[in-house]
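As you look at this complex, bear in mind that one protein chain is not there, while each of the others sits in place.
After this line comes chain A, so read on.
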Amino acid sequence: MRAVPTPDQEMLRETMARFAATLAVNSPAELAKIDRDAAWRDLAGLGVLGMRARDGGVPAASAYEVTLAIEPLAGALAPLPLTGALLAYELLALAGADAALLADLAEGRRRIGLLLAPDLAGLADADAPGAVIFDGEGADSVLALAPGNGGAQPVILAVEGAAAMEGADLTRPLAVWRPGAGAKLVGAPLAADAFARWAAFAVALACADLVGVLRDGLAHAVDYAKTRIQYDVPIGSFQAVQHMCADMLVRIEGAASATRYAAWAVDALPAADALAAAHVAKSWCAPAGEAAGEMLMQVYGGIGQTWEHVAHLRARRVMLDRLLFGDETHHLNAIADNRDAVRKAA
């Protein structure tokens, strides 16, 4: 048992942190200044888009390593549809989609987003009313499930006519999907275990995004508390502010511990156990994210309530992460059901 990153994994994190720094968003106005197409090409060049490419059935990078790659980008508030792209790739790879399509995605020539149920708790059926496009920026199509198929059969839908929504997260816009022509079955239906593994991966990525946003947010808030002077002293010397920051740290470190395990479990444990680890991670991360998002804004005082400030960008991104692939109620119920089943079997 050695639950620490390897030197290679540390290096991956550092590489991604350096790249993420070039995409950092420090205010809503800066969102427009990011060259998103160039950033996407860079992601392809770094190999991030193809991290889950299979070689002999084995992914090039573990799900844990994927979280190491996306956390710093989330921390920078990079406005990129990366989570959706990685999850679309994963689902297509699991379904056995053809190599040309996967290569197009890995090399950034084509993007595919995800079609989510209206409550954002999971993939939508292709005919679901009110389905929402997640991470569809620059995508010509989205991935959904074929309705009434009995299994998880991925289907690709064209996104023509989608209407942007005024969602909470300004860095990852959502859109309403308008049903149209051109649904195309892709690959074969996933076995239940494979789809459970995909669902666990999806939850782990949502949690990793949340952890990334909050961890950098806490670092910035702490820096502010060290330099903002009131009553002739830094506000960070007041115990009320210190304890608020310590509270955030405990919530975030707990979230990070649970997320690392859930991400590792995606590849390393039986599918049911991987999903159970995901339930735990999201059950902790969702409320932790809500609380820490509020506290982040609180540390900055009045300035943290203004439109121009970055604090609400973080709180907003966490709002989406909290709901993405299920909020705490969803996952706590799943835990309760699992524990019932285990008890009744004993």
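Simple rule for what comes next: contacts are C-beta pairs under 8 Å (C-beta built on N, C-alpha and C of every residue); 3 or more make two chains touch, one makes a residue touch a chain; residues count from 1.
Everything that follows uses one rule, which is that contacts and distances are computed from a predicted model.
Asks: What is the missing chain called in its UniProt entry, if the choices are "Cytochrome c", "ABC-type multidrug transport system, ATPase component", "Acyl-CoA dehydrogenase family protein" or "Amino acid/amide ABC transporter membrane protein 1 (HAAT family)"?
Replies: Of the names offered in "Cytochrome c", "ABC-type multidrug transport system, ATPase component", "Acyl-CoA dehydrogenase family protein" or "Amino acid/amide ABC transporter membrane protein 1 (HAAT family)", the one UniProt assigns to the missing chain is "Acyl-CoA dehydrogenase family protein".
Asks: Among A:Ala17, A:Ala117, A:Ala158 or A:Ala268, which residue is in touch with the absent chain?
Replies: A:Ala268
Asks: From the list A:Arg54, A:Lys184 or A:Lys226, which touches the chain that is not on show?
Replies: The missing chain is touched by A:Lys226.
Asks: Just one of A:Ala38, A:Ala60 or A:Ala246 touches the chain that is missing; which is it?
Replies: Counting the whole complex, the residue in contact with the absent chain is A:Ala246.
Asks: For chain A, which residues reach the chain that was dropped from this view?
Replies: 1-6, 9, 62, 64, 218, 222, 225-226, 233-234, 236-237, 239, 241-243, 245-247, 249-250, 253-254, 257-258, 260-261, 264-265, 268, 280, 283-284, 328-329, 332-333, 335-336, 339-340, 343
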